[in-house]
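Every protein chain of the complex appears in place save one, which is left out.
This part shows chain A:
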Amino acid sequence: MELEQLKKSVEENPDDSSLQFELGLYLWDNGGDSEKAAEHFVLSAKSDPNNAVAFKYLGHYYSRVTLDLNRAAKCYQRAVLINPNDSDSGEALCDLFDRQGKEILEIAVCRDASEKSPKAFWAFCRLGYIQLHQKKWSEAVQSLQHAIRGYPTMSDLWEALGLAYQRLGMFTAAIKAYGRAIELDETKIFALVESANIFLMLGSYRKGVELFEQALKISPQNISVLYGLASGLLSWSKECINLGAFGWAASLLEDARKAAKASSELASSMSCIWKLHGDIQLTYARCFPWSGGTENSEFTLKTFSDSILSWRSICYSAALSAKASYQRALHLAPWQANVYTDIAITCDLVSSLSDDSDTSSSWKLPEKMVLGALLLECENSEFWVALGCMSDNSALKLHALIRALHLDVSLAVAWAFMGQIFRESDEMKFAKQAFDCARSIDPTLALPWAGSADTYARESTSDEAFESCLRAAQISPLAEFQVGLAWLALLQGNISSPQIFACIEQAVQRSPYYPEPHNLHGLVCEARHNYHTAIASYRLALAAMSIYPESSVKSHAGKVSINLVRSLSKAGRFKESVMECANLKSKGLLDAGGLQIYAFSLWRTGQNDSALSVIRDLAGRISTREKTSIAFPISFICSLLYCISGLDSAITSIQKMPKDFFQSSKISFIVSAIHSLDQSDRLQSIVASTRSYITSQEEIVAMHYLIALSKLLKTGAGDFLGYEKGIAHLSKAIHMYPHSNLIRNLLGYILLAGEGMKDACTASRCCIINVSECANKEGLKSALEVLGGGSVACNVIGNTAPRFSFPTCHCQYLNAPVVVVELQRFLHQEPSNSSVRYLLILNLVQKAREQRFPRQLCRAIERLISVALSDETCSKEGEYKKFQLLLCASEISLQMGNIAESINHARKASSLSLPSSYLFLGHLQLCRAYAANGSTKNMQEEYRACLELKTDSNIGWICLKLIESQYNLEPDANLLEMSLQECSSQKKNSWKEWMAVYSLARGLDSTGKKDFFSAEEFLAQACSLLNSESCLLLCHGAVCMELARQSNDSQFLSLAVKSLSKVQASSLFPLPIVYTLLAQAHGSLGSKEKWEKNLRLEWFCWPPEMRPAEVYFQMHILARQSEDRPETTSGIENYQSPEKWVIRAIHTDPSCRRYWKVLDKLVQHPMS
């Protein structure tokens, strides 16, 4: 039907070009007569010469039906000429030219179209492919980029663009283009392979390997992919080897071997595949690490030998496999000279891994193979270097290297190996020149650095030797370089460095059959205090010596054994140490140092008689001719004699020794220490003579330290130390050496231990705050411990803002506010230091007490205590700390209202294994908790427990007295007083202070009971004992004021004025309320002028933010007085009117009705 209509239309309008075309198109598309269709296309084209589509279809007709290629080309060309964007015509035309080999015409068509129309993307695409084929990479990039604008999702275009970028060396852009192609089509093997190769070239081996693996999933049998994967893994493993990660490299090489194996099965006739397989196996043979060293808990000679054999067999098998692969490669391509050298290298490795010694021929097999390579390429300098390396003939070696340098004078490796030859011949001058030349040419070559290190070491310039060897080991982690580096570090004394640890660990993995790496590994671990690993390493070294005797000298076994016994001793394995020492002694290898270890180990295992015997043997070996070396043995003998036989035996032995033995400072310290313990002073003359050898300032300071300790011990009475003498001596010492932290810390510690009233403040001033140094415990305590303890003992933390209290202690202005911050800083720096955490908790508890136990701070303290209690420590000091922490936790819980928890903590504290004087405090806390809980019966039980336990803590008795008085617990009225007096009398220094505190407590208790007469008596007694303490005077003055009010007796007013005046005189700064009381007293005595003066002074006592309302109210009174006398206008009260003063008082405390009444009166009846 449609066809008929079209025919009718054409017949009616024979000159209509579009109708002709439509009829032809219908015939063409619907399988009609193509010839007739062509006729209509011709008619259409004739009618409309610009009808490009008609020409396109004519082109199709001529090229596909009649095969008239010339006419087809003309039609297509006409179509493109009319419409350059016609991709069908363009592609068809280019295909025709391409089939006919007319590339020039094809390019011309594409270029014309692209120049005419930017949207002729087909032309750009076609042109790009052609340019790519012609290797015109830059032009191809431009064309392809333009084509991609039209076909952005065409994967082939992106792939082509990537290839162009790759050839231009623009690898990053190439990777992106290939990546886009892969995104669009995941099966693009070419893009995957090429981008993987780029990553390998750039050194991103992981990414390259990943892409190869991705390609392998798509095409498992692809030789290119398998080869690329194997190459990538090999390159990656070499990078790991350079890092020293031999195990990692080995695992990568195993994967590489599998990939290479798979590719060789697919194409066994390709030489390069076998070459690659050989490279993989050779690298594996060189890098496979030995394991099973110090990790094995059960060490036997057999297990070590088996592990060595197993490791060696794996390397040997890999080397043999490489040898076979290289031979296959050579067999396939005999003209490849480099494969000859590969076989040579592999044969050399095989012979080194096996014990075969082939002496039948004058030429070694590796030498023969290198000669084969040279026969093919005699001008290859690298092959000559290879010959120089492989040959055992020194003349031939030198000749080969010289020949290589003739060919390439800049061949650094040749210079390096030449230097090696000279070095081995002890021609150090020539060696140095050769190494310097090699290093200047190629600084990244390792051998010149190692060789230079040896030359420096021989010249005794160890620093430069170490740096050079370190550089060599970093560039190429060979076992020889690493062992050398460890030796140099040992000479320099920095063998515990992680750099050395890394090197020697890697060296052991590569050379496990040599004893030297194991011995050095032991030395490194010993220097790092890892004694168990050191012991295992030394035993491995001894095992290596026994299994491979030709690789070591017998005398070295003794040295390694000495190392072993030293580590055993340090590790606390004294029984094993004794056995080893006995074995060495039987062989005659035990030197003086070994004898000391032997004696020490015998003593630690309880064999004192044997130890004494060894000591006598050691003493017999001491020679006075070597004065510089006798100090340590003699010191050791004296110390061990003291430990084994006691003080008298040590003194007797010292007295018998020749005088020449005591001519060193080290011995002086030992003798002085023993002298400190001798109450009879039998070593006085010897000590006096030895001290003349103490010359350096550090030694002098240390001796003063020791003398102070001696005075503490000798001048004490009974169980108490002689604090006064010790303090006196240290005070003199600190005057001479003010910068000595050792002296300062000890002085502070003794002042704290003496428990003097003022000494806590003095102790804090002794120590210097320096976070980075104050933790260094040179003596008994560190500076931070003294400082933290002193801060707690001072009982005043010192708040900055807001003020919670007004302390009367002076030291807070020096360092008290800093302590909490410094403790936090230090805990952050050394988080595992339990002492610092302990001190921080104590200081924070003091802070919480002063701030009336704020909830948030209490919770923080709870968390810290919880952590501290969970940290297990078994020492006696730890038990005491745990006790203190439990008491702190109990107090915090009590203040937070959690009485049950408080009782629980206190009960735990009371159950610890501590002296009774400490447990007293635990039960005292239980008393307080039960009192708060209202449990009278339990409280009484705890009270009786306290009486039975007793304590030497004054504050404990005073607190117990307060509880007794408050809750009417008086089974024996005099027992507490007697106990307190007994306790105080034992510490003569602070007797007055503690009795004063006791009287203060009694006075406060009486005040609570409204018995002001008794309170006044107690407080007067306290003031008489401690007449400069502000708080005592303040309390006494206040009580006198109350008594004066009650009894209307002016005598109490006078007493009050006297005490209150002393308060301000002795305080570092004015205390609030005191002036108000003084004003009241003076007013009562009739002195109006003094009344006004003191009221004004009260104003200035308060910080502005803390002034109470009453102070403002008092100002209003003064202001009214001033209004009555206008001539006095200079006082503080005149700044505002009385009404305004009252308003400020009301603003501060709106709840006071008295203020409102006064304000009302002032407003209603203003002064006129």
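Quick note on the criterion: a residue touches a chain if its C-beta (ideal position, glycine included) is under 8 Å from a C-beta of that chain, and two chains touch if they have at least 3 such contacts; residues count from 1.
As a convention for this text, contacts and distances are computed from a predicted model.
The listed choices are "Protein PBN1", "cAMP-dependent protein kinase", "RING-box protein 2" or "WD repeat-containing protein VIP3"; the UniProt protein name belonging to the chain that is not shown reads "WD repeat-containing protein VIP3". Checked against the full complex, the one of A:Arg64, A:His133 or A:Arg863 touching the unshown chain is A:Arg863.
Within the set A:Gln474, A:Ser710, A:Gln846 or A:Gln925, the residue that contacts the chain not displayed is A:Gln474.
Looking at A:Ser496, A:Ser639, A:Ser731 or A:Ser1137, the residue that reaches the missing chain in the full complex is A:Ser496. Across A:Gly572, A:Gly897, A:Pro915 or A:Pro1103, the residue that sits in touch with the chain not pictured is A:Gly572. Although one chain is not drawn, its touching partners on chain A can still be listed: residues 206, 240, 243-248, 251, 474, 496-499, 501-502, 505-506, 528-532, 570-572, 772, 821, 824-825, 827-828, 831-832, 834, 840, 856-857, 859-861, 863-864, 866-867, 869-873, 875.
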